[in-house]
Structure formats: structure tokens, C-alpha cells
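Note sheet for the following structure.
Only one protein chain is missing; all other protein chains are in place.
Coming up: subunit A.
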């Protein structure tokens, strides 16, 4: 009996051991085994002692299985890509750092810095509903400070923003002290001359032989002499302009503008692309690339829309008596602001303080037909002296500091719209002027302060849809006259008819002659 009990026990133990081994076998799918799972499950039930354990046991078992899963770290990681916003932010970070060496200069900065108070400008223009948003204006402020630190300007101003199809331009206007700020001009022109010299050399060998035998007629066409450009610091080139694409990028200085560029800019209409070296392809052909076109438009906008309250600027007293030639002004220290309501009502109280650009493209007229002694033969001189009697008349524009009421209308639209910034609180509001001729040009005045800004596409309002200039018709090669006009040769029938008619005439003549002779003989 004992043996069988022992045998039974050992059998049971063996069976238990086998079953345990079975339970500990890892599942092929999940690499878990039943034995460990049950151990964990029962330990959990022991620890937590849930109510109605038998009802929740399946959920607990499922949760336990789920919690065993561990997240594996991916061996692939996202490499941080630098987006365009990040690149710009890094460039603009430099705006916010003080340059070394600024530490001891606090007093100087506070007293006479050429830096304009852009924050004040931004505040006043925001009252008028114009502006670039506070953050961007502040960045512009810091960028102007960078400009002022790098160039020694006498005065600096934020001129405005010009939009382009790919990127925009921020424009700053600066005035150098007398004598400073000359740039190297020779490089541009010499490149052009070099190119021209290279090309004809290649063709010369072939055509030389032909030409020596039968020289082609030389053209007697002399292109009209180019209008000389104005000197630095005077007229159109009174201020120097710097542009950059975004605040934080380096400022690029724009070259001086020539009258030819202004006259062509008046005839074409183009969006800016935002790249300074883009070519300007147009008819009439524009002499220059986008840099020059930008400078020409800036000059036109400044001349047309920079205004100030009457009395803010006055002519210096030692200017002399010439009315037409005043080109400089100074601030009037006795200027007391004009009432805002009056400023918003009438245009008489605003004046232009930038010289008008004449049709010639300059501010001061120059007689171009005066020839220098080199080009002229003696014979030609005599002829030309006769022609010079109808000299072109000097062009005159409205003098400096003319009020806006003298501006011409376009298509019955007033050239300026005036408004007051707030109807509800008129005592603290500002007078705002908006140009209808150059959409995007604004001016404000409040008490003793005023400001001008341009934010726009750089195009004038022409009042009707723009049609590009048509090319001139091709020139006539020869004057048409009766000697060279072709006519049909007469046909045989016509010739014979003519011959018959002639014979009749001669026959008739002979008869009359015979008759006359007979008559004479009779006499």
C-alpha cells in the first residue's frame, strides 16, 4: 500500500514537474510562457486585491500582457533640417547683440545720433493704419542702427519698403557729410568699353578686305548727346540710398541715378523681382539693371511724395534773390505746429521739400546742344550757328517748397487724400496724407512732428490700363517718287494704238503745212 502511495506521489510529482516544464515552454509567437505569466498575474492580484477578482481577472491578464511590451528605440533619428525660417533667425540674431566697443559710448549715442526714431514713426503711422507690424518695424530699427554704425552718415531716415515678386526691399535714405561718401565709379564704365573693343576685332579680318575696295557709306546719324548726370549731393542725387532684403542682411548701397535712367523709367512699368542684379528688359531699353531701376523709382517717388507741413522748412536767408535756383532748405526753429484739423482739411498747408524732376531727368536744367570744340568741323559750325537760334527752352519746374494744392490732378482724381486718424478723439489725433498718384506713399503730421514713408510696389497710378510702348515703324529706305516708281510696260495693242494716233497727227500736220505753203505761194 505504501509503495503504491509513494509511487503515486512520485508519479504525481513527475506529472507536476512535466506539467511545469510544459508551462514554462516559451510561446513561439510572443516569447512569453504561461508559468511566468500566471506567477505575475497572481502576484498582482495578491498586491492589489481587487473587488470581484474573478470578474476582472481577464482584463488584468490582458493588461499584464500589454505592459510587457517595451518600446524599442529606433536606430534612425530625424536629422534637424534647417528651414528657411531658421536661417533667417540666425542672421537676425546678430541684430540683437551689442557690438564690442559700444560699452563706453552711451553719452554720444544719446545726444547726436543720426539714427531716426523709427519706433515713433511706427507708432504714428500705426494710428494712420499704415505700417509693417510692430515686430518687423523694430527689426528695421535695429537694422538701421547697424547701418548707421557701419557708415558715417550725417542723417539717416527709413524711407520705406518696396515689394518685389520674389523678395522685398527695405530702403534707407542717408545723407553724407560734405565731401564724404564718394564711391568708385570707374569700374562699371570700363567694363563696357572693354567688351566693345573685343567684338569688332574678330570681325575686322574678314571685312577689312571687302571694305578697302568699296567702303560702305558712313552713317550721318549722331545720337543726341546724353544728358550729364547731376553731381553727388545735389539735385536728384542729394541723398544716398541703401537697400537690403530683410532686416539683418547687409545693406547694399545704390549708385547715383542718371537722367537717362529717369526718363526711361517714366516710360516703362515693371514689377521688381527682389534681386538687385536682375536685368530690366523693356522697350524703350532701360540703361541698367534692377539696381538702377530701383534707384530711379526711388528718386521719382521722393520727388513726388515727400511733403512736410508749411513752415517746417524755410529757405536760408543767405540764399540770394534767385527764385528758381533754391535747392536747399533748413529747419525752421520757430515752427509751432499747425492745428491737426486744419492740416487734414486743406492741402495748402503741406509743401514739397524735395525738388521736382524736370522732363529732362534732372532737377537743374542743362542745355545739351552746346557742342564742345572737339566734335565740330569749321564748316559745320556755321550751319549749326544758324540752327542754334531755335535753342530748346529751358525747362522750369515748380520751385522748392510749393504747396500741394498746386499739384495736378489725374483723371479728375485729386492727387492727395487727407484724413484725420480718429473721429472719436480729435484732440489727440494726427493728420494723415495719402497719395493717389503713387499708391503707397503716406505722410503724417502731428504738432511739431511729421514723417513720410512709402510702402508699395514702386509704380505710379496712370489712371487707365497700361499698354506697352509700340515700337516705331521701320524707317523708309528711300523716298518714293516718280523716278523710281514702277509702272506697267504698255502692251502691244496700246503701243500700236499710240503709233496709229501719232501717225494721224503727223499726217494732219503735214496737210496743214502743205496748205499753208500753198497759201504762201499764192501770196
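One rule holds for everything that comes next: a residue touches a chain if its C-beta (ideal position, glycine included) is under 8 Å from a C-beta of that chain, and two chains touch if they have at least 3 such contacts; residues count from 1.
The rule we apply is simple: contacts and distances are computed from a predicted model.
The subunit not displayed here is recorded in UniProt as "Radial spoke head protein 9 homolog", chosen from "COP9 signalosome complex subunit 3", "Septin", "Auxin-responsive protein" or "Radial spoke head protein 9 homolog". From the options A:412, A:493 or A:518, the residue with contact to the chain not on display is A:412. When the missing chain is restored to the complex, the residue among A:3, A:46, A:69 or A:84 that touches it is A:84.
Residues of subunit A in touch with the missing chain: 83-85, 88, 126-136, 161, 163, 165-168, 246, 411-414, 417, 419, 421-425, 434, 436, 439-440, 455-456, 461, 463-464.
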